[in-house]
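Omission of a single protein chain aside, the complex is shown with its protein chains in their original locations.
Lettered A, B and C in written order, each chain numbered from 1.
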Amino acid sequence: MRTPEINRKRFELARRCVYVVIALAVIIPYFFNPKQEFKPMAEVVSVYEKIDAMKPGDQVLMAFDYDPSSEAELYPMSMALLRHCFKKGVIPVIVTHWFAGLGLFEKACNEAAEDANSMWGKKIVSGRDYALLGFRPGWTDLIVKIERDLKGAYETDYFKQPTRGMKALEGVNSLEDFELMIDLAAGATVEFWIAYGTDKSGTPMAAGTTAVSAPDLYPFYKSGQMIGFMGGLRGAADYEKLLKIPDRGERGMLAQSAAHIIIILLVLGANVHMFAKRLFGNKRD
Amino acid sequence: MRKSAAVIVKPLTTLAVIALAAMLPAGRVAAQTRPATTTQATTQRAILAEAIPVAESLRAFDLPNDGGKGIIVQWAKPADEPNGVTYIVQIARTKADFQAGKFETQEVSPSPKALASAKPAYFGYSDDANKLYYAEIVPAAVFGPAKPGPLTPERLKKFADKGVLTPSELDRALAAMKLLPQPAPTTKPTTSPAAKEQHKLTPAQQAELEWYQVLAAYLTKLDGEHVDAEIDTINSAPYSFRLGVKLDGQVALVSHDGEPIVVEAQAVVNLFKWGKLNNLILSLAFSAVVVAFIQVAKRKPGLFIRKIAGLEAIDEAIGRATEMDRPVFFTHGSGSVTALPVIASLNILSRIAYRAAEHDSRVRVMNQDPITTAVSQEIVQQAYTEAGRPDAYNPDEVSLVASDQFSYVAAVSGRMVREEPGAIFLMGTFGADSLLLSETGASTGAIQIAGTDSYTQLPFFVTTCDYTLMGEELYAASAYLSREPRLLGSLRGQDVGKAFIMIVLVLGIILFTAAAAVKGWDLDWLRRLLEASNA
Amino acid sequence: MPDDLQDNPKSIIRHYVEMGVLALLLVVFLAVSLWRQDPLHQKDAAATMKAIGLILAAGLTLTMYSFLYRDNPLFKIAENLYVGVALGYMAMFVWRQALRPMVYEPIFHAPTWSALQTALLHKTVPIIVGFMLLTRLSRKHGWISRYAYALMIGWAAGLAIPNITNTYILKQLYAAVTPLQQAITSAPNTPAFSYDWFVGTAGPVVGTLVILIGTVSVLFYFFFSVEHKKVGRAVSTVGIWFLMVSFGASFGYTVMGRLSLLIGRVQFLLDEWLKIPST
Partner (left out) sequence: MFLKRTLPLLIVFTIGSLAFVHDFIPHPLSGEFRSEMASWMMIIGGFGMFLGVYSLMHMHITRIRQKMAGWGYSVFVFIGAVGMIATGVYGDIVGVSKDDIDLFDWGYKYIQVPCGATIFSILAFFVASAAFRTFRAKNMAAGLLLGAAVIVMFGRVPICEAVGGWVFNDRQAIVNVANAIMNYPNLAVKRGLLLGIGLAAIAQSVRVLFGVERTYLGGAD
């Protein structure tokens, strides 16, 4: 086992060296921007195609279930999705289980609306072209409620406007009325949405998650409970690539490549060191 | 030669027209079809005659397993289905309405999705379902309810007549209505005219307008409820149906002796979702198994559980902490006391505290949830008492350090660095805090034992801790240590469930693979058993 | 001064040196911030507040990273301020997004008498139960909150059984038993042992078998009713191998996510605080 004092000092030194190397690997690529070629992953393509095939005026229920701490991974996804919706005239209806992200979601809507104005000359108005419904407590109960009665769960939206009679919500009042449900989640909400929402209503479901929970989505994806998903910053980059609007996702890919290579080299180096020690019979350690 | 070319080309153009028609609103369909010439008409008649389904196969019945919304019309797929035909279902309130021409039409274009096999919940999985077409008809979608118009003074008065508004409220609403911004003909992109108009109002008027908007929302809600009630009435009435085939604007109805056949059906409110029968049976069976084994475990305390790696390590770690005269740290992560792994970890805590009390080493418990803290205090105190050292218990050592994920991490990390524990137990529910804690813990040189069912976090524990109780191993460990019947029994029940699943997996794959090779073996029963459905 | 520095003169000196370095860094940080953000020469109050905000945000970001080197007073201040702001934000949003629209407005801002009656009909019970939940704070009357817990937990448990059976068990089981059949029936007609055959036919069939073996062995690993000996031992070892591959994959995938978070912060610092445009 570990712990003699010398080992701990070496351990601390190694740790800090790794920190510095990682910091450099992330900072340096910021100043370079070579063209990065990559093919979007199939999971992401199916989400993109689903939205791209929608008609103007179709509604998509989006749950932005994250907060500022996961901003780096999920905010680019939100932006890409919102831009895509605004471009196609699809109406995103945004709900959340995480109140702490609300300020971010408002910002995302405003930014995407400005982009729509500058890129396609579309004027995006809250309540008509999108609905930011905001937060309600209750976790699974919120989903159970939305599954049947969205306007009952949200009598008013985030801007205190009544949802009944709202243009953006015309013709939708339960989950099955939506063409698609997308959950951008930093936690376990995807599974809640599947179990208590889309599996019951039959609405197609997609998700975007932080990279840590993306591997857990494969069973749902392969069983058809989900049409596709975006995992981590790479998922966002793929979507941006499909949408042809490069932003933070694609911009981060070089740093991502660099840091991954560094970590792989560190790990392989350490292994080579270990095997070399074994082979040449170092007595210490 | 030319004729046969027409036979090939015609259906293709028809297909294109149908595809176009599907994209356009229904009313425009007629405009898209050109009148057919005489020779084409004769060929079409021949094709249509071929396409008409067998009269006996036409049936209409209540859509099963729903709340009285839909009716199903089904008919057999003609043996030789010509290209380009569309089926039409004509829906009327009574038989007589057909003669009067008062009926609506729903089109079904032939595709695998229109086949009964696309809805196994209603038609099963047998090959026969591939020979049936069906149309799901929701009367309210065909004979839609009257849409309530916008709020007008007249409609407000009607609400007042119904008693929804008191006379004074009516007057107030009428007055507020006049303050509403008039729709301006031009819209400027910068500020909406509504916003501009509102700037001119006095604060009192503004308040009235806001009140009116709340009222309008409330009245819209009542309208919605009214429409819902109307939809229910429309759906629950009996309806008559005729079936026809359509080709390029020509329609031929399914007839008997020259008389179009009319079938009738009425939607009924059902009381059980038969498609979920498998779910009900499985849920009840599994529940019964769990409850039964809990009873068994209560009577026979010695239910077998296999040894779990990492359990001996608990004693070893405590022993080592004692040797080095360092404290033992324990955290539950971020779960509340209702979370399964927290309950399990509380049992392990009890054991650890008992051991630590025996060895005379200190235990620090750090929590993120006030209720978990209270329960932990009780448990540690009891463990100290059982070990015969009630005086050594210090309630300050079991404490709430923060109730927010990242500040909790910071507080616990700080203590780890400062107090240098000999052993660290991380057992419970973990999120992103898992690696933050275990990596800091590793830097202190303590033995770390983790246990969680938060699967996303397991990779980090596995890499940074000395031992990790993965998933259900945590429950098993806690049952093993505490001999608690409710845990032992339900663990055994879960094992039965797992055995069942393993058998189904292996047998299922063998059977389905065999069925794919043998023609006509549809395995309807097995699919019905496994397919999850919500109807 | 931290408690762990007793009377050791060496560590006291070190402590003061560290504090000095910290103060120096703080001065450098403020100088750079004033230079790049220039809050004093902005066109209006909003721009000034934005500049100050960016300086604060950058300062907090750097302070948080200082924990990687060692715990320090600035970090503690930043961390506690963060906890406080998060708490205040939460308190406001419990009100703004939960209690106000769901409880306060339907009752106190009911537009009409009949609307008030409807609201009371639907909200009275949950409000009472909600207040019962608050009794948890009292030692003496804490037991009343049990009714609220009973209602919430009973409801959640009852709902969970059929829905979890549906989503976690039935859907997954069905997805797990069908593919081999699909792989055979939907396999493209390609010559055996060609590249396309490996990708189109052999791949999915082998993959399906891998999934079957993996799922069964993992389930068996978590099987506690029998001792893992002989065959059982082999199966559970295979289960462990599968677990390790999956953990490795998760770890690898997660590295990506965790790095993205760092990239996000670096982009913030360089782009918004230092105003260095990215190429």
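By definition in this document, contacts are C-beta pairs under 8 Å (C-beta built on N, C-alpha and C of every residue); 3 or more make two chains touch, one makes a residue touch a chain.
Just so it is clear, the structure is predicted and the values come from calculations on it, not from any experiment.
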Write out, one label after another, the shown chains that touch the chain missing from the document.
-> A, B, C
Of the residues listed, C:16, C:108 or C:155, which one is in contact with the missing chain?
-> C:155
Per the whole complex, from B:241, B:393, B:406 or B:512 the residue touching the absent chain is B:406
Which of C:54, C:110, C:180 or C:235 touches the missing chain? It is C:54
Filtering C:112, C:201 or C:246 for touch with the omitted chain leaves C:246
Against the chain that's been left off, what residues of chain A make contact? List them.
-> 11, 14-15, 18-19, 21-23, 26, 36-39, 41, 67-72, 100, 103-104, 136-139, 141-142, 144-145, 148-149, 152-153, 215-216, 218-219, 222, 232, 234, 253-254, 256-257, 259-264, 266-268, 270-271, 274
For chain B, which residues lie in contact with the unshown chain of the complex?
-> 65-68, 232, 269-273, 276, 279-280, 283, 286-287, 290-291, 294, 337-338, 340, 343, 346, 370-371, 374-375, 378, 400, 402-404, 406, 409-410, 432, 435-436, 439, 442, 453, 455, 459-460, 462-464, 471-472, 475, 486, 490, 493-494, 497-498, 501, 535
Where the unshown chain meets chain C, residue by residue = 3, 45-46, 49, 52-54, 56-58, 60-61, 64-65, 67-68, 76-92, 94, 96, 98-99, 102-103, 122-123, 125-127, 129-131, 133-134, 136-137, 142-143, 146-165, 167-169, 172-173, 175-176, 203, 207, 210-219, 222, 240-256, 258-259, 261-262, 264-265, 268
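In this section, only the chains that are shown with their structure count from here on.
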Using mean C-alpha positions as chain centres, tell me how far chain A is from chain C in Å, no decimals.
-> 12
Could you list the positions in chain B whose residues touch two or more of the other chains?
-> 214, 406, 456, 532, 534
Could you list the positions in chain A whose residues touch two or more of the other chains?
-> 69, 155-156, 199-200, 212, 216
If you look only at chain C, which of its residues touch chain B in the complex?
-> 2-4, 67, 71, 75, 79-80, 82-83, 86-87, 105, 109, 111-115, 136, 153, 161-162, 165-167, 169-171, 173-174, 176-178, 180-181, 184-185, 208, 212, 215-216, 219-220, 222-228, 243-244, 247-248, 250-251, 254
Chain B - residues contacting chain C, complex | 163-166, 169, 211, 214-215, 218, 276, 278-280, 282-283, 286-287, 304-308, 338, 371, 402, 404, 406-407, 410, 414, 417-418, 456, 458-460, 462-463, 470-473, 476, 491-492, 495, 498-499, 501-502, 504-506, 508-509, 512-513, 515-517, 527, 530-532, 534
Note which residues of chain B are touching chain A in the complex, please.
-> 189, 192, 213-214, 216-217, 220-221, 224, 406, 431-432, 443, 445, 447, 455-456, 466, 532, 534
